[in-house]
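Have a look at this one before I ask anything.
One chain of protein is taken out of this complex; the other chains stay put.
All chains are identified by letter, namely A and B, in their written order; residue positions are counted from 1 within each chain.
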């Protein structure tokens, strides 16, 4: 019954942002990441925050969804924040104890890095929340396709990614089933020390791997029987085509980011 | 008479790891299927029926004997992709034959591999989904569907390649009664309305009862063939093959033993009732 888990953190919708070409979104997300690192002033961060807020609003995501995507990394943010405060030795010292110092510069640095981390997460979440894993794979395959010239297996990689995504829910269900079956035979998965725990996983892992190999075998047969023979001579139903909106979005975002990076 | 599948004494042994004497999974199968026919291949687990099915699609190649599919020799490497595009195959486990996280992309997978021009792909997908009664499910994720629905998506994926023959390798073995009914309904439609040649590998007698002709396989050879009525009435032969006739036929024989002889041997409940109420 774990069927309903969403893959990645895609938040289905039909907004301007959702409809943008995945390639544009990947490029813009990369651009944002660079901007977050290059911008040096509070004004710059403010400008980026406003820009992201506008995109969030356009994508109808709501602040809760965004906050939820930050949550798993909250610990790291707080951890680096505290480390920076305590270990950065600045000029204006407020408090000192052994090698631990709290200084004006330290606090500033800590705040800057915390803001940067949050903005980084938001920028990537904007991409993954509004783009389905399938679109992401297609976008990546298309962006990386020039690498085919140097014999880089772009198509094979994206095929592997999409098959992996297809089988994640299936394998989660299978894990659940095997765990229950072994639990009914008296297996325990959460007791004992680390070594014992690892040993306890064998009744789960062996069947899971045996099952996965069988699936892989059957899937390969099924794909062969449907005439799959790699990228050669293959057509695609969905071909990514840039629309006017995509070009506008890209130009606008490049302009904004460059502006922020140069002046703020 | 035009045979779309013509197997002559084919033999096959799975490769073994050691130098052990390989055991023949097929020990000389001879079997012919006419264009537009609906045939069922019955047999117990391990009878070689699934091994035979994989030969039609050239997933396996006969080591002895000949097999032609739509007039093409399966032994000739050059015919491989042509044969596979003419003879589609649906497997037992619906989970292990869907490749995409989106239904429509999965259905498009086969025709994409064939290099069907892009502008025709959408049409093929729509048409195939309609044929299996799954229109409206284009954007859904396969793992959210029921077993019967998944299996119909797999059928649509084969159908979109426009094959003449569809081989079903125990397509209902992992489904609940509702899913089984859905898949059988689809198979019936594909044969009667869409004119596809159907080869159904199964061990469900009620499913075989719907076929035009039935082959019984046991121990790597065809031990019996004929209409369902003929085959089901050969009670001993069926039992030798580890099978049991459907209930209607069993009742017919039990009645006969007790001295009540009905007109003709029924293979479905409806036929039995018709015969009794005559």
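As a working rule, a contact is a pair of C-beta atoms (placed from the backbone, for glycine too) under 8 Å apart; a residue touches a chain by one contact, two chains touch by 3 or more.
The definition used in the following text is that contacts and distances are computed from a predicted model.
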Task: Protein name, per the UniProt record, of whichever chain is missing from view ("YeeE/YedE family protein", "ATP synthase epsilon chain", "Energy-coupling factor transporter ATP-binding protein EcfA2" or "CidA/LrgA family holin-like protein") - done: "Energy-coupling factor transporter ATP-binding protein EcfA2"
Task: Contacting the left-out chain in the complete assembly, out of B:8, B:30 or B:146 - done: B:146
Open item on the list: Among A:40, A:104 or A:177, which one touches the chain that has been omitted from the display?
Closed with: A:177
Task: Of B:15, B:177 or B:263, the residue in touch with the unshown chain - done: B:177
Task: chain B residues touching the omitted chain (full complex) - done: 44-46, 92, 146-147, 173-174, 176-179, 203, 205, 242-244, 247-248, 250-251, 254-255, 258, 260, 269-270, 272-273, 276-277
Open item on the list: Contact with the hidden chain only, please: which chain A residues?
Closed with: 1, 4, 174, 177-178, 180-188, 202-203, 206-207, 210-211
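Operating definition for what follows: only the chains that are shown with their structure count from here on.
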Task: Distance between the centres, which are taken as Cα means, of chain B and chain A, whole angstrom - done: 43
TODO: Show which residues of chain A lie in contact with chain B when the two form their complex.
DONE: 3-4, 7, 132-134, 162-163, 165-166, 169-170, 173, 214-215, 218-219, 221-229, 233-239
Open item on the list: Help me check something: in the complex, which residues belonging to chain B touch chain A?
Closed with: 54, 57, 59, 81, 84-85, 88-89, 91, 93, 95-102, 104-105, 108-118, 121-122, 125, 141-144, 154, 157-158, 161
